[in-house]
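What you see is part of a larger complex, with each chain still in position.
A and B are the chain letters, set down in written order, and residue numbers restart from 1 in every chain.
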Amino acid sequence: MTLHTGRHFLQIPGPTNIPDRVLRAMDMPGMDHRSAEFAELGFAVMAASQRIFRTKQPVMIYPSSGTGAWEAAIVNTLSPGDKVLMAETGQFAVLWLGIAEKFKLDVDFLPGDWRRGADVEQIEARLAADRAHCIKAVMVVHNETSTGCVTPPLEVRKALDRTQHPALLMVDTISGLASQEYEHDAWGIDVSVGGSQKALMLPPGLGFNAVSEKALAIAKANPSMRSYWDWQEVIAFNKVGTWPYTPAVNLLYGLKEAIAMLEEEGLDNVFARHKRLSAATRAAVKAWGLETQCQDPHAHSPGLTGVVMPEGHDADNFRKVVLDNFDMSLGTGLNKIKGKAFRIAHIGHFNDLMLMGTLSGIEMGLDLAKVPHHSGGVLAAMEVLKGRGVVPMSKSKTAVA
Amino acid sequence: MTLHTGRHFLQIPGPTNIPDRVLRAMDMPGMDHRSAEFAELGFAVMAASQRIFRTKQPVMIYPSSGTGAWEAAIVNTLSPGDKVLMAETGQFAVLWLGIAEKFKLDVDFLPGDWRRGADVEQIEARLAADRAHCIKAVMVVHNETSTGCVTPPLEVRKALDRTQHPALLMVDTISGLASQEYEHDAWGIDVSVGGSQKALMLPPGLGFNAVSEKALAIAKANPSMRSYWDWQEVIAFNKVGTWPYTPAVNLLYGLKEAIAMLEEEGLDNVFARHKRLSAATRAAVKAWGLETQCQDPHAHSPGLTGVVMPEGHDADNFRKVVLDNFDMSLGTGLNKIKGKAFRIAHIGHFNDLMLMGTLSGIEMGLDLAKVPHHSGGVLAAMEVLKGRGVVPMSKSKTAVA
């Protein structure tokens, strides 16, 4: 067992730091999942999940990773050969593409450089060109966890509306949900994909699908084979407060407590807190003279910041120096930015001083690893954190236009 | 919140009572699932799972319910139209059938009366008749949780061997594993299906597939669409100590601790303990003048006992009386024995005095609910429990023959 002489700093963008209240809520005996007492819990977490997704429609809660919820979105609504439009925002878009391909979808994967959100103008162009409405779904990643770039789902909705295109809008908000504004109903999302281990402050083990009436109707008619992920069964069982299989009881205890905490803080305050922490982090990165992975100033993620390593310096070596010296885990660069970038999470159960510990560890680590940089990132971050009221909320490029 | 003025008696056959040691092992901060520290945990639970299934082959550990592991067994090895042989041992066999049908398998479902294990002679007859080897898999439930009847997998293996039939042998041992002998390799099982919330003493949330070389080879060649459940990916990632998605870190902490407890006790002792508790329970049922759901004396489950209600008495009403008066949850009768039977779990983290509390609650409940019965079941159970050494191990009918 690794010895920790103080708290480990877990600054990867998921699994995130779990509040003691949530851990303790889960640290309880199980219960009869067919009892009235369980049904009360079941209804409570269903309703709470709806409030977090901001929807009146059903929210599926799967005992699964977020990956499972990606698959659920696909197998419920699409069939082999269906054409879909996806955008290469980063590794998680690539992984979702992989699943789409396994289910034999015909994917138009708009290439990207992993340094910005999806190109909504290009999406709109593709939709406009698709007069025959062959495209059955547009699938985007809201908050690309591998890069720290945000794609605004509302802008994609507007593109669909402007082109009067009937494709479903499916959004992975696994690391967006509960760390930044998300409006399943108001933004016209058809399928939202979520997971427990990010801003929901839970251990991994729950996947979510929020749906629209339109998506439900399409799912009903969809002949694709499915069982575990089948929405109809979940919805049918949910009506009596349970699920079509033994639910992950203890994780549901935690889900209830985590959402209670989010609501005690107030979702708007939760979002403002993430933005402030994100702004402070970027101020530090800028002061160090390093580049953020995200190059679009309007697309910075409130939940994590990708940082590009200077040429000739390996990000994973740097991460090891930080781990060995300061007992802090930073996020690795994934796939094509392996070794070239690292990620700082500031998502979930997190606050100003945890961030300052984090940034201090990075600043010291840069020095110990002999990565060229200017000192003073921590000072720059403190400047931001001190001026609480004046941190402007970042707006997406397209939203502003 | 329900107030408990002492410990709730959770005597449903899963989720079962979770040991404090296991709950506390899970009540810990998460960790970087891509770190060396995690890989150490990953390798440890993979190896531990192999020891429990008694196999040298890979064991998939899914963040899922047991239902998911059923689906995994199917989608990895079979394709639409494939013929399989299943046996109606009870509700869980029926549910697995449902999944098979959703994946468009051609199921030969041998009917059963839910009061014994699968009819191995009939299985053998079907296999013998299948000269063309159309049957791709025989799928049986080892310990039928809805009835308390055991089907001995080794006897099915022998039937396959005697008929020299190449069909895969797939066994659901969700509620059998770790409560009674199970030998994945030695018994020639091709796919074993497990879950966390029974004798593994964990919360629900993990599904297992143990496999054979033959099953792996078939899976490699199998064109069926799959992603989440795909063995190849799990095996590839497992080689470096991780999984192809964010694993359920905290449940894995618990899995490690639970298996440590099982091994401290010794698996043979674990099995003997379950048999003793089961024998005592049956002695009580007999003394009450009630019938066990299982009618085959060789097929009684070590983990749970189904009890038939006298004609004219509703099992769920009885269960409610017990819950309201004694804060004990008993298992409901499922599907076609709804209201006609209830189930007593004596599986997992359980001992003699917990059983005596359980049986006392039932005996008092029978009285309060005015169910005709003889008193003295608890006395009969004590007779069994006192004579520890003399409880004979139950043997399966076929094994004896």
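As a working rule, a residue touches a chain if its C-beta (ideal position, glycine included) is under 8 Å from a C-beta of that chain, and two chains touch if they have at least 3 such contacts.
Predicted model only: the values in this text are computed from it and were never measured.
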{"item": "Homo-oligomer size of the whole complex, from 2 visible chains", "value": "4"}
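By our rule, only the chains that are shown with their structure count from here on.
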{"item": "Centre-of-Cα separation between subunit B and subunit A, whole angstrom", "value": "35"}
{"item": "Complex contacts: residues of subunit A adjacent to subunit B", "value": "2, 7-8, 10, 12, 14-18, 23-24, 26-35, 37, 63-68, 71, 80, 98-99, 102-104, 195, 197, 203-205, 225-228, 230, 244-251, 323, 329, 332"}
